[in-house]
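As you look at this complex, bear in mind that one protein chain is not there, while each of the others sits in place.
Labels A, B and C are assigned to the chains in the order they are written; within every chain, residues are numbered from 1.
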Amino acid sequence: MEKRCWITSEPLEIEDVTKRVIRREAGAVNTFIGTVREFTKGKRTLYLQYETYKEMAEKKLEQITKEMERQWPSADVVIAHRVGRLEITDVAVIIAVSTPHRNDSYEASRYAIERIKEIVPIWKKEHWEDGEEWIGDQKEVKPGVPLKEEIK
Amino acid sequence: MEKRCWITSEPLEIEDVTKRVIRREAGAVNTFIGTVREFTKGKRTLYLQYETYKEMAEKKLEQITKEMERQWPSADVVIAHRVGRLEITDVAVIIAVSTPHRNDSYEASRYAIERIKEIVPIWKKEHWEDGEEWIGDQKEVKPGVPLKEEIK
Amino acid sequence: MNTLLFFAGLKEAIGTDEVRLAAAGMTLGEVKEKVRSEYSLDQVNNCMMAVNEEFAPEDTTITEGDTIAFIPPVSGG
Partner (left out) sequence: MNTLLFFAGLKEAIGTDEVRLAAAGMTLGEVKEKVRSEYSLDQVNNCMMAVNEEFAPEDTTITEGDTIAFIPPVSGG
C-alpha cells in the first residue's frame, strides 16, 4: 500500500499527493497546500526552518487520518509535511481528501489542518532580516495537561 | 498575463492550475477538484459527456472570480473546466484559490464551486448501461426569472 | 436577423443547435413563447435566457443582430 502520511525534507509534489486519493467512488477532491508566506504581521520572513520529531509526527498524522475516517467514513486522506529549510512560496504541507460529495471534502480537510496545528510535533523557526524565533501557535497548551484526545 | 479562467477539452493538470495562484503574499492554497464518480444514487455511470456555451461560460467564470475578489480581496483565483467525453476518475473542474490565511481559501473555494453550479452554462450527460440523460442540478431556476446577480 | 442557440437536452429535442429568426422588436419572453409553441416543447419553460452571452430578463427587447441563447438547467462542476 502507498504511504498515507509522511514527513520529508524533499520538495512536495501537489499532483503526486493529490492523485493518491483520486478514486472511482469519489467525485470531490480537496487539496489544501500550506506555503511559506513572505509577510506575517508586517514582518518580512527570509526563510523558514522546520524541525520535527519524525517518528511521533508520522504517528500523529496517522492518528488524524483515523479521526477523519471515523468522522467522514467515506473520506480517503493523504497528508505530507516537509521539513528543513523552506524558502518563500515553498510548499510546507499538503492535505488531500477525496469524498463522494464535495461538502465533506472541505470539512474533512479543514479538520486536518486544524489538528495538525494542535498535535503534530513539528516546529518552525522564522528567520527575519533582524533575527529569528521559534514559533508556537498551538492553542491548547497548558502546562502538564495532555490534549483532550489523550484523556478520552 | 496568464489566463485565470478557461474551458478546454484537454485533460486538466492539477499542478499547473495550482501553481498559477502560488505567490509570496499567500500562505494558503486550496484546490478543489471535481472528478467523475462511478456511482450516483446507486446507479453506475459509464462515462460523462460535457457540453458548454463556451464564450458565455468563460465570461461567467470570470464573473465568479470577480465576485470572489470582491468578497475576499486578498484572494487569487484560477478556474479551469474540462468538456467533452470524460471517463470515471477524470478531472472535470479545478478551482485554485490562494489567500494569506487558510480560512479564506476554504470559504472562497466553496463559494466558487456553488456558483459554478448555478450560473455557468456547462451541461453534463450521464451515460449508464441502460440509457443516458442530461443532468440539471441548478437550484434557482424559475421560468423566465433571471438569477439574482443579474437583477442587482 | 437574430441567432437562437440551443444546448444539451434542448438542442437534442429541437434537432439543431442554431436557428435564425427575425426577432428585432420582440421581447425575449415572446421569442421564448414562439419557440415553445412552434416545437411544442415545454422544456423551454425551464430555460434561462441569455442575450449576447449575458443572462437577461424576459422583458428585454431584442435588437437586430442579438444572439439569443436558451440555457437549460446547468450541471457543470
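Assume a contact is a pair of C-beta atoms (placed from the backbone, for glycine too) under 8 Å apart; a residue touches a chain by one contact, two chains touch by 3 or more.
Since we're looking at a predicted model, the values are computed, not measured.
Displayed chains that the missing chain touches over the full complex: A (touch as defined at the top). The chain that is not drawn here is touched, among residues A:6, A:50 or A:72, by A:50. Touch with the hidden chain on the side of chain A covers residues 34, 50-53, 55-57, 59, 81, 92-93, 113, 116-125, 134-138, 141, 143-144, 146-147, 150-151.
In the analysis below, only the chains that are shown with their structure count from here on.
Taking the mean of C-alpha positions as each chain's centre, the chain lying farthest from the centre of chain C is A. Taking each chain's centre as the average of its CA atoms, chain A and chain C sit 49 Å apart. Shown for chain B are the residues that touch two or more other chains, namely 34, 113. Not a single residue position of chain C touches two or more of the other chains.
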